[in-house]
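Partial complex: the chains shown occupy the same locations as in the complete assembly.
Should a chain be cited, it is by its letter among A, B and C, assigned in written order, with residues numbered from 1 in that chain.
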Amino acid sequence: MFLAKIKGNIVSTPKDKSLIGHKLLLAHEVDTNGEYIGNKDVIALDLISAGIGDIVLICQEGDAIQQMLGHAKAPVNTMVVAIVDNLDINE
Amino acid sequence: MFLAKIKGNIVSTPKDKSLIGHKLLLAHEVDTNGEYIGNKDVIALDLISAGIGDIVLICQEGDAIQQMLGHAKAPVNTMVVAIVDNLDINE
Amino acid sequence: MFLAKIKGNIVSTPKDKSLIGHKLLLAHEVDTNGEYIGNKDVIALDLISAGIGDIVLICQEGDAIQQMLGHAKAPVNTMVVAIVDNLDINE
């Protein structure tokens, strides 16, 4: 699981029924200061109504998401798990 | 899940029955401007008739794909999930 | 599985019930001298009461964690497995 910032929405033509009606967000990994790390975006399913600019916790794990969607055939493995309110760091 | 652009087709000799008859596409990760990222291609199963040049959403997750193929022994873990029509970005 | 050092706590708004009440720690991969490697933090579920500054063993594996939480729908795949007391290295 890692920290990411929501950058945008994906407008797509999902061909799999399990994805219809679900929001797909474009997110990018960030460090603890909210700065982007690397050059790769991820696309994550949003079941918790995260918004653009939010710092979130993202999990890449297929089984749990499939069970949350109630659909074992859902081809999804990335999900917004929580909105991060605060980081308490002590290095 | 990540964004990718379809670059070509794979003409192969699949030895596993579950793959016979399915299209395998060569794809490459892209950023939100459609520019290639990194130097690695991925090979993805296509069940949604994506075409060369399409920007797509790719998922790497074995279980769901195996269930979609109706074949628990299908050695596949990369799949074209959706064709991306538009990105709504607000950084 | 890899070595990491605990850097902080995450204060978040988990939307999934399976995560409520569980501590999420911010950790960073370290080498055998305890020096940070790379620029990516990971967020890990803590079921063993690790503290800030501890060198720990982290496992990224969804199924086992879901079963430990007794909740197949828990979207978690990173966990603090053990606190490392000593490394016996002989290169």
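Heads up, the rule we're going with is that a contact is a pair of C-beta atoms (placed from the backbone, for glycine too) under 8 Å apart; a residue touches a chain by one contact, two chains touch by 3 or more.
Please read these numbers as outputs of a predicted model, since none were measured by experiment.
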Since all chains share one sequence and 3 are shown, how many copies form the whole assembly? 5
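As a working rule, only the chains that are shown with their structure count from here on.
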Could you work out how many touching-chain steps separate subunit A from subunit C at minimum? 1
Any idea what the CA-fit rotation angle from subunit B to subunit C is, to the nearest 5 degrees? 145
Chain centre separation (subunit A, subunit B; CA means) in Å: 19
Could you tell me the distance, in whole angstrom, between the mean C-alpha positions of subunit B and subunit C? 31
Taking each residue of subunit C in turn, which ones touch at least two of the other chains? none
In their shared complex, subunit A is touched by residues of subunit C numbered 7-16, 19, 24, 26, 39-44, 52-53, 62-63, 66, 72-78
Of all residues in subunit B, those that touch subunit A in their complex: 1-3, 29, 31-32, 37-38, 47-48, 57, 59-65, 67-68, 79, 81-91
